[in-house]
Each structure stands twice: as structure tokens, then as C-alpha cells.
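Please find one structure pasted underneath; my questions will follow.
One protein chain is absent from this view; the other protein chains keep their places.
And now, chain A:
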Amino acid sequence: MKTFTKYLGAACVLGLGLASTTALAADKIKIGVSIPAATHGWAGGLNWHAEQAEKRIEATYPNIDVIVVSANGASEQANDLEDLVSVQNIDALVVLPFESDPLTIPVQQVKEAGKFVTVVDRGLSIPGIEDVYVAGNNPELGRVSGEYIRDRLNDEGKIVVLRGIPTTIDTERVDAFVDTLDGSKIEILDMKHANWNRDDGYEVMQDFLSRFPKIDAVWAQDDDIALGVIEAVKQADRTDEMFIVGGAGMKDIIKRVMDGDKLTPIDVLYPPAMIATAIDITVMKFTSNAPVEGRYILGATVVTQENAENFYFPDSPF
């Protein structure tokens, strides 16, 4: 009981503090950004790009306040959304839902409170809630990777595929990839899950290397897996035999592409920077007359040695 009162006291003081800042910034437009916490590489990049966007936007538009909060789970994120509306009194919300189903209703409530809502990457389960939808394109990532491999191998050769964690994202990528190879003489020797993890990528690739005497290309679909694959191929001393196609846009891999590494000739983007795209579009709603409502599907851009510089963020943790 005692501790409870103590917390209550602290909450009151905190509340007062927030209330006073709210009063001071009453004429500011507030944009709440709710994203998953940095528990893995891609989410780390997400957080970094959200913070960068916050700094940049607040410097450009003094009347806009961007508030970034990160959550460790779906229910925590639902709480965050409530706080953003009731405590921060935001005007617009940019949200990358932890999971689609449990966050559909909480986001709908934000919408019903009259806020402008932008949903990023993972769509909600009920259509039509959000004003703006920004997402990367998983099937496109698979298709673009497949096309590159077809071109490079002249429609003929043996490849191995390292899959991610068994989820919809992984299935969409792999299905599109396999469809793209249809009609070519490219043989997929085997596909195994490497769980978007470096250590698993390393071990699965080691086993592929002992199993298959000839591999022309590796589709790792993810840059963490790709880094493990690179080490395994180097260890087996078979770097001249094959090339590796990753995905996401991790700085280590982009750097290799930029340096013209033959093992990693390209990378396919599924960039965590999409959160910045979403924040920028949302800001436009308040700073210009241009209509912004709608769906924005980012291309799965192919990063080559020529354009790699544009996608290299050495300071990002990802």
C-alpha cells in the first residue's frame, strides 16, 4: 500500500510536469511514433531511423513535435497508444504494429479519437482504419532476388536457399522467389530455415557446403544470414564458385557491395528507414496542401556498386 501511494505521488508529479509542458507547447502539432523496441538488428535500425527523423523534422519545422516511444510487446504497445492519446494529446500517430491482430482495436480507437493514423509495414486486420499505409514489399523482395539470380546464371545453375523464421513474411518472400525461377533451368538444391540469424546462417551453409559439391548461387534473403553464409563459404575456400544475395540493407553488406566484393554483388532493400518515409508523409499532412492519404508500397530496390552510396548509413546500428 505504502509503495502504491509512493508511485501514485510520483505519477502525479510526473503528470503535472507533463501537463505543464503540454501547456507550453499547446500550439505545437504533435506526432506520436510507436514502434517495437530494438531487440534485433532490423528493429535497431528502425529505432535509429525514427530518432534521426525526429531530429531532422523538429529542426526543420519548429511547430512540430515528434514523440517516439518503443514497446517490448503487443500489450505494452497498446498501453503506449493510450498514453500518446490521453497524456500527450497527439494530433497524428505513426505506428508499426508489433502484431497485426492484437493492435487492430487499439489503433482503431486512436482513429476514433479523431487522430490522423499512419500504419507502417504490418497491416491491421480490419481494412480502412488508417489514413496512410507505408510498407516494404516482401513478395517483391523475393521476385527481384529471383530475377537477379536468373540473369546472372543465364537461367541455368544450382542454388541453395536459406529461409528465415517460419512466418508469413518468410513464406511470401520464398513463394515469390520460387515462382520467379519457374521456367528456368535453375535447380534449388534445398531450402533450410536459418531464422534470420548469423550463427544459424553459418551452420546451415556449412552443411550445404559439405552436402553439395557445386553451388552457383546462394539466396540468403536476409543480411544477417548472409554474413554467416559469407564466413562459411570463406572457411570452405569456395568463394570463387558462387555469389550470395542477401536482403534488408544492413550497413556491413551495403559496404561490401559498395567495395565491389564479388561474393556479394548486390543487396535487395527492405529498409528499416521506411519508418522515416512514414513520418515524413505524416508531417506533410500538416505542412502542405498536397493530398497524402493512400497506400505507399516501397520498391524492393536493388543495391548495386553504382548506387550503394545512397543506402549506406555508417552510423546506424543496422
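Quick note on the criterion: a contact is a pair of C-beta atoms (placed from the backbone, for glycine too) under 8 Å apart; a residue touches a chain by one contact, two chains touch by 3 or more; residues count from 1.
Assume contacts and distances are computed from a predicted model.
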Worksheet item: The chain that is not shown, which UniProt protein name from "ABC transporter permease", "Peroxiredoxin family protein", "Metallophosphoesterase" or "Cbb3-type cytochrome c oxidase subunit" does it carry?
Response: "ABC transporter permease"
Fill in: Options A:Phe208, A:Phe243 or A:Tyr270, residue touching the unrepresented chain
A:Phe208
Fill in: Identified contact with the non-displayed chain, of A:Ala43, A:Ala78, A:Val95 or A:Ile254
A:Ala43
Worksheet item: Mind pulling the chain A residues that touch the left-out chain?
Response: 37-41, 43-45, 47-48, 163, 166, 190-193, 197-199, 202-204, 206-211, 224, 227-228, 231, 235-236, 252, 316-318
